[in-house]
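The structure follows.
Note that this complex is displayed minus one protein chain, with the remaining chains in position.
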């Protein structure tokens, strides 16, 4: 049986190239794969499109990636939090593009991508600015916004435990976007707190089957949201 | 805290009326809520629309419901199995309508209903008989079939364990359609093998949150697919 | 007027009044700000569960000192706890709850509410962009939307209006409005003034409401001592 473990951080993220679209898990700070993001920072890639809920906190995680000039476009639901000052500075300077997507629509667009669908009809945003330019479809006597599926070249996700096949379980609200993002990328990279032997995870409680995970990197537990230096 | 337990089978299913659309879990025999179906049989309702994967096996479960003349229409993916002879007889006699839906589309239509969506774009069935009459939408340079969401007035599902709030876990491939059907009905009724005290189910492993379950009835373990008499 | 009026309810009093409308057995989503003050005021004999759109069903209060888990937060990104019988789901399933009709009520802050139920709470007219978060999904999907806000803006202008002037969050969704002056229901017949704050008159409320109020049967908001 193939073990999907990456021995080094560079092994895990090294195939990411300039211009890639990357789904990045997390809501607030829980579930953000900070170590993988640091690994991408270290690669020095440019013009990445990042799909994630928030625009980064302080100087770590997504904020570091933005600050180091790696990101050409951000697709998110909540860009203007006070802790996302790094993003705001680059946005105001015209150095980064932004697409705002309602949070439920964002997670559903990603799930649709993961499920091989082209899009879906949603009541969300009907009649609002955020539906501008999107097709409006009538069905069952109601109007719906047609939203397109969204996939990544890569997904960077954070999980609690994995087995050698990449079967994942998560921890509390650090689950958030991670399971749907794992489904929706051509190449899914997980950072996990701990890896366990095959058969240690009950097949009934696995949230992300290993078929969605291409490689994983073991980080151990760490305090989230701490600023780390480039490694 | 409200306990969602129904003391009797009739309490669990009694509000189902003639003409209702009912989602019924199960794939093959695992996961079919046979006890609840027997309860519906005993009510003697007519003209039900049943949404379920198979057209019944032998004389039990869905087959019994069909045989007793309760079903006006069946929406399923696999009607013509040899074990579904009861359905075939009534269908050939013109006594029951049939809508065939590809299995992945069926489960996704139900999930869309549960997720408050109006429909979705799928590659499944494009160009086939089963896409006839359905809108074809072009998006991202491909053609997709627009499939509508499907909801039930009721869902009858089978689970392994519940707590008083109706948080459910399932057993092996008896999970199948049950979690998505639980989401997609105005009133969801679960039969469960066993009920446990609050806090006995780990919140991380719950498959169906209790918010989707309106009531449950405890059956104990039973051998599936056995013919039972009307109670 | 609103700057001087001493009969206006405090934010906590608005939350306390809204809490009385939370029915036994409900699943409720709370927006940031005033709505997060509701749980403390829910009558003890009612079992109300809170949904946090980041996948937490059964959100509890803030953790006691030393008992926080860095991975357990609310949608407002505060550290929280979980109640007995809660569950964790992923984001797409969490919004399935919200859009799929299983959310009995969403209590949301608002910039403007229109007499037809339109909710405006995600972006100011002079802002080019806003942080929409889950507001549009939750407002569009919840069975009921309760808007909570000051009755007027800082300049005393009406926030309850006949014609929308703010960017829309969701069409025709608001069912009840809780302000520092009144409780107003949005019905098929129009806006119904249900209750006014102690010391205020119906006409004082109408004067700062830019839409006609039906005032046939108006009570007084019960304010705890």
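Should a chain be cited, it is by its letter among A, B and C, assigned in written order, with residues numbered from 1 in that chain.
One rule holds in what follows: a contact is a pair of C-beta atoms (placed from the backbone, for glycine too) under 8 Å apart; a residue touches a chain by one contact, two chains touch by 3 or more.
It should be emphasised that the depicted structure is a prediction, and the values quoted were computed from it without experimental measurement.
Shown chains touched by the undisplayed chain in the intact complex: A, B. Touching the missing chain, out of A:79, A:119 or A:210, is residue A:210. Here one chain is not drawn; of B:36, B:62 or B:110, the residue touching it is B:110. Considering the whole complex, the residue from B:9, B:75, B:174 or B:189 that touches the absent chain is B:174. Although one chain is not drawn, its touching partners on chain A can still be listed: residues 1-2, 111, 113-117, 163-165, 167, 183-184, 186, 198-199, 203-204, 206, 209-212. Even with one chain removed from view, chain B keeps its contact list with that chain: residues 27-31, 77-81, 98, 100-105, 107-108, 110-111, 122-130, 170-180, 207, 223-224.
Heads up, the rule we're going with is that only the chains that are shown with their structure count from here on.
Taking A-C and B-C together, the pair of chains sharing more C-beta contacts is A-C. Rounded to whole angstrom units, the spacing between the C-alpha centres of chain A and chain C is 30.
In chain B, the residues that touch at least two other chains are 115-117, 204. The residues of chain C that reach two or more other chains are 82, 88-89, 92, 95, 98-99, 141, listed in rising order.
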